[in-house]
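The structure under discussion appears below in the form of structure tokens.
One protein chain is absent from this view; the other protein chains keep their places.
A and B label the chains in the order they appear, each numbered from 1.
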Amino acid sequence: MGLENKLNKDGFFTSKIDALIQWSRTNSLWPMPMGISCCAIEMMAAAAARFDIARFGSEVFRFSPRQSDIMIVAGTVTYKMSKVVRKIYDQMPDPKWVIAMGACTSSGGMYRTYSVVQGIDQFLPVDLYVAGCPPRPENLLNALIKIQEKIKKGEKAASKKI
Amino acid sequence: MHNTVFEKLQNDDPEIRKTKILEALESEDLSVSFDDALENEMVLNMGPQHPATHGVLRLLVSLDGETIRKVVPDLGYLHRGYEKLAEATSFHEFIPHTDRLDYLQPIANNVAYTIAVEKLIHLEVPERGKYIRTICSELGRIQSHLIAYGTMVMDIGALTPFLWAMREREKILDIYDILTGVRFTTSYTRIGGVAQDITDEAIAGIKKFIDEFPKYLKEMRDIIERNKIFIVRTEGIGYISKEDLIDYGITGPILRAGGVNRDLRKDDPYLVYDKLDFDVPVYNDSDCLARYYVRIEEMIQSIRILHQCLEKMPSGAYNANNPKKVLPKKERVYTKMEELIQDFMIINFGVNPPVGESYSAVESSKGELGFYIKSDGKGNPFRLKIHSPSFCNLQILPLLMKNCMISDVVVIIGSVDPVMGEADK
Partner (left out) sequence: MNQKRLELIKSRLTDFEIEFSDINGTPAIITNPENIIIICSILKSEPDISFEMLLDVMGVDNFKKENRFEVVCSLYSLEFRDRIFIKISLDTKNPEMPSLTAIWKGANWFERETYDMLGIKFKGHPDLRRIYMPEEYEHYPLRKDFPLLGIPESLQLPKK
């Protein structure tokens, strides 16, 4: 690696602090698993042995919002639940990102009924929508990679845009 | 309280201030009575976002120290309005919705629902179709019990068995991938049969799975059942008497762990269960450990059933021969006029059952899963009531948890194994 050679020779290296912070944020996105229904099972599968989300630095599922960077909303959000989701989102420290996992979360999906919120973007700023009902774990990993790319490029999170 | 103390201290003269401080220390304003804090009951809110509540169950726990005095469950955080939705969809359209009821075993729910509709329209499925459905329900049972095992043990603190259980579950999902084309929400059954025939590749996959699974299950049992921590945390915890179980209408593994031998597969055989040889595990202890053992032994019995199904499965038609009710094959729809018309009629106007009502129940992995359908002769149900086992089983949580410790809550929820998609409907 180039970096190691440089470190061996000079003992230091120079970089922009922004680049360093972005690099460290990219590779340690701790998710807050907001598992509500079916998608939560696929999220569990993504964390378990075969798909192994640890490869992307996100294996630290924190059930405490204060320790997490990215909220994965997995499952149908009802009106009764929406207040809880919002409350937990508000407790997360900045910068924070939101993945809307699955059709129900993104748009209400197949539940066009009286009790289901037709898309969580009505009350949350969403960074990424994942298609599928439920999405395969590969698709969730893809979403995570996309978020990482966003952070690498230095794009603002959706929570900062409004 | 503090204001009065500060008022007393507001004086510039140091001598007077000193005496005032002494007075203030002796006065009752500063003394905190610790006895009251111990006597007061504390109310703890658990959920709806909690890793151990299996979804969005919310519990209000009233505590005396660490002992639980009272529990009030709060449901409805996943109420998606299935029963209302069913009235607006045709009988076929509702099949994908059944996947998401008990999302730990989607395929078994498909089977349960279509059996109920077929009972309403008096349709008999050919033998091969019944065998395929039996295979599906039993795979679903193993799939669901694996999650129940994994999460219950994870809540106690053992992470490895969870990873092992998920590994085995992935193998079942791979079989679904071949059998139905989807790994999770399968929507596999159709009214009058199944969507497509079981292929040799799928049969080979199931054979491989049932040959290997007992070995891995033994591994999973060995790591847990000799573990002192696991035994201490489950034995005698969450006890409920047999009379209460019956009075509350509890079904499934919880009832069988309480010493009541009730399994609809034996009592009221549907599909081909009357031709198969299997046992119903019954335990008398009625605690978390007994429920764990019932689930593990049911998995072993399911493997037995799967072996017999693969042996006995006849060849032949897998869909009923009734063009007015059963969807034709897709390749014929695209090439033949007759089938195209039938497909159009069934999709647009539905299966049009006779006026009347029917109730049909199957033994799902959580208990009796029943569908009550009332029809007014149109293509969509007039009323569809889902009798979901998780909803009934949750009702006994306050009884199970009474006088337990706060740390037992997660174990008891794990042993009840509720699925909120089904409980909230």
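What we mean here is this: a residue touches a chain if its C-beta (ideal position, glycine included) is under 8 Å from a C-beta of that chain, and two chains touch if they have at least 3 such contacts.
These figures come from a predicted structure and were not determined experimentally.
*Asks:* For the full complex, which residue in A:Lys6, A:Arg55, A:Lys83 or A:Lys156 touches the chain that was left out?
*Replies:* Looking across A:Lys6, A:Arg55, A:Lys83 or A:Lys156, the contact with the absent chain belongs to A:Lys83.
*Asks:* With the missing chain put back, one of B:Leu57, B:Ala112, B:Cys392 or B:Val411 would touch it. Which one?
*Replies:* B:Cys392
*Asks:* Touching the hidden chain in the full complex, which residues of chain A are there? Just list them.
*Replies:* 79-80, 82-83, 86-87, 112-115, 117, 122-125, 162
*Asks:* Residue-wise, where is chain B in contact with the chain that is not depicted?
*Replies:* Listed in rising order, the touching residues are 75-76, 79, 81, 83-85, 87-88, 119-120, 244, 246-251, 260, 262, 267-268, 356-360, 368, 370, 372, 374, 383, 385, 387, 391-392, 394-395, 424-425.
Assume only the chains that are shown with their structure count from here on.
*Asks:* Cα centroid separation between chain A and chain B, in whole Å?
*Replies:* Roughly 27 Å separates the two chain centres.
*Asks:* Quick check on the complex: what are the chain B residues that touch chain A?
*Replies:* It is residues 48-51, 55-56, 76-81, 84-85, 96-97, 99-100, 103-104, 147, 162-164, 166-167, 169-170, 173, 183-185, 420-421 of chain B that touch chain A.
*Asks:* Mind pulling up the chain A residues that touch chain B in the complex?
*Replies:* 33-38, 40-42, 44-45, 48-50, 63, 75-76, 78, 80-81, 84, 88, 110-111, 113-116, 133-134, 136
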